[in-house]
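Just one protein chain is left out here, and the rest sit where they should.
Here is chain A:
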């Protein structure tokens, strides 16, 4: 039923709970879990360095965490892959999910920066509204 599950992950408590839930589903359905984190690229940057620094820092930050969860997935015999994307968070998650014909997106209910929430609503709202597949929002 859920062959390919994506977990949108920002390392918040909610995201960790979402990943745990995704692992439970994957164990039950023998699904492939893909852990996706998005590095936010600054809007209207002043130098290329500023952009590259944010991407570099973000990738380093998430890669270490992804490796930890890859080990956990292996121990639980779950097919697992991870990727760090770059861009606007909600949009990147939705685009990746739509492009890769995912069966389910699992994510936490919080995560977006305060001003983005104010202007555009939460990431989870955005994903629920724009994704073509079912979305599971894990509450605290």
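Just so it is clear, contacts are C-beta pairs under 8 Å (C-beta built on N, C-alpha and C of every residue); 3 or more make two chains touch, one makes a residue touch a chain; residues count from 1.
Throughout what follows, contacts and distances are computed from a predicted model.
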**Asked** Which protein name, taken from UniProt, belongs to the chain you can't see among "Sugar ABC transporter substrate-binding protein", "Heme exporter protein C", "Na(+)/H(+) antiporter" or "Na+/proline symporter"?
**Response** "Na(+)/H(+) antiporter"
**Message:** Given that one chain is not shown, which residue among A:55, A:70 or A:136 touches it?
**Reply:** A:55
**Request:** Since one chain isn't shown, list which residues of chain A touch it in the complete complex.
**Result:** 3-4, 30, 32, 34, 40-51, 53, 55, 77, 79, 81, 86-88, 95, 99-101, 113-116
